[in-house]
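Inspection log for the structure reproduced underneath, given as structure tokens.
The complex is shown incomplete by one protein chain, all other protein chains being positioned as in the whole.
Think of it as A and B in the order they're written, each chain with its own count starting at 1.
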Amino acid sequence: MAEAFVIPLWADLLAVGIGALQGALFAAQFRDRRLDWLGVAIIGIVVGFGGGLLRDLLLDVPLAPLQTNWYVVVATGAALLGMLLERVFSRLGRLITALDALTIGLFGAIGTTKALALGIPEVAAVFVGVLAAVGGSILRDMLLTLPIALMHVGSLYAVAAAAGSGAIAVLLSLGVPVLVAATIGVVVTFAVRVASVLFGWSLPEQRSIGRL
Amino acid sequence: MAEAFVIPLWADLLAVGIGALQGALFAAQFRDRRLDWLGVAIIGIVVGFGGGLLRDLLLDVPLAPLQTNWYVVVATGAALLGMLLERVFSRLGRLITALDALTIGLFGAIGTTKALALGIPEVAAVFVGVLAAVGGSILRDMLLTLPIALMHVGSLYAVAAAAGSGAIAVLLSLGVPVLVAATIGVVVTFAVRVASVLFGWSLPEQRSIGRL
Partner (left out) sequence: MAEAFVIPLWADLLAVGIGALQGALFAAQFRDRRLDWLGVAIIGIVVGFGGGLLRDLLLDVPLAPLQTNWYVVVATGAALLGMLLERVFSRLGRLITALDALTIGLFGAIGTTKALALGIPEVAAVFVGVLAAVGGSILRDMLLTLPIALMHVGSLYAVAAAAGSGAIAVLLSLGVPVLVAATIGVVVTFAVRVASVLFGWSLPEQRSIGRL
């Protein structure tokens, strides 16, 4: 059984803050909907640590983001900062896409290794890792009553998380130390995500085989 | 560590019934959608004890509303009663708003103190308390594919719950007995909620700082 890959609290909170800030920037597209400050904070919370809550619910363990005050505080603060300084941050689109790619890589690595450490088998652990990485974005779209972006043709997001989480599961089963495996997983997720945005990669649309 | 604030089962069920009845009255606005009796019962269940289910899921404890038959029975019965007698109850709008304000106060107080009693720190406990109070209303809007009302500009609802839950966390940390703290919390939530409806208080709409 593998060890879990853990990162220092400050690094996890930084990732949560980046997610929450990005959630607020996303919400800013919907000015006509009259979201209030609480709505923005809720979006920040679900994008920031919604994936972590889903991960721990699936694993039937105490929910890590509720064991300290920091997650709620950081996610709320980052979301409101993102809302107020939206004009500044929206100029940094590329930087934020890159940071977000790093964030889903980290959340995926933490989720996958935590699941494996609890005895969840490989494929199911990758499923947990992917949901830890992108679950916040699913909840965001559900709360905004939008089509779930990652289910539709577009740049690779959940696939990037799956590639990284899958790499980790394979490497750990080959006996690679968890820190090395997790680092490679984060790099794989980051690379697939960024390449997909740069080169316009996407999955094919649903289709049936024509002649049957 | 604080004790949890508990209320007698009949009082909790009364609050669940009020929530479920209100859910049915809310659903009655959507006559054109062809909701059936089961749809109304589901709305009653999620408004009545959906918040309690979310609270216990977040706290990773057995789900209290499933440990007795009463919650399902009362929520279903109250929802169908609300549906059938909608013309009567819709004349009692003010009374029902007041009872609902009491209900979210109670659910918030129960949720916050239960979280604190389980060792969840203050800010996270307030988060749990607020979700216990208003989570049912979020689930209601999601199941009806409506914009989540409490994320948009309108009278204060989650904020009222947060004010009461926050007051409880502060009072308990000052050593105030749980019964006193919880009572004050319920009064605060009730007062903020009712005042917000009477005086049209609301949170500001999302906005960014103009000149940067």
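Note that in this section contacts are C-beta pairs under 8 Å (C-beta built on N, C-alpha and C of every residue); 3 or more make two chains touch, one makes a residue touch a chain.
Please read all numbers here as calculations on a predicted model, not as lab measurements.
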Residue among B:Met83, B:Leu171 or B:Val197 that touches the chain left out of view: B:Met83
Which residue of B:Pro8, B:Pro62 or B:Gly175 touches the chain not shown here: B:Pro62
Touch criterion as defined above, residue of A:Ala11, A:Met151, A:Leu179 or A:Leu198 at the omitted chain: A:Met151
Residue, one of B:Leu53, B:Ala78, B:Ile168 or B:Val186, that touches the chain absent here: B:Leu53
From B:Leu35, B:Ala115, B:Val159 or B:Val178, residue that would touch the chain that is not displayed: B:Leu35
Residues belonging to subunit A that touch the chain removed from view: 57-58, 60, 115, 120-124, 126-128, 138, 142, 145-148, 150-154, 158-159, 202-210, 212
Contact footprint on subunit B, counting only the chain that is left out: 27-28, 31, 33-40, 42-43, 45, 53, 56-57, 60-63, 65-69, 71-73, 83-88, 142-143, 145
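As a convention for this text, only the chains that are shown with their structure count from here on.
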For subunit A paired with subunit B, centre-to-centre distance based on mean C-alpha positions, whole Å: 29
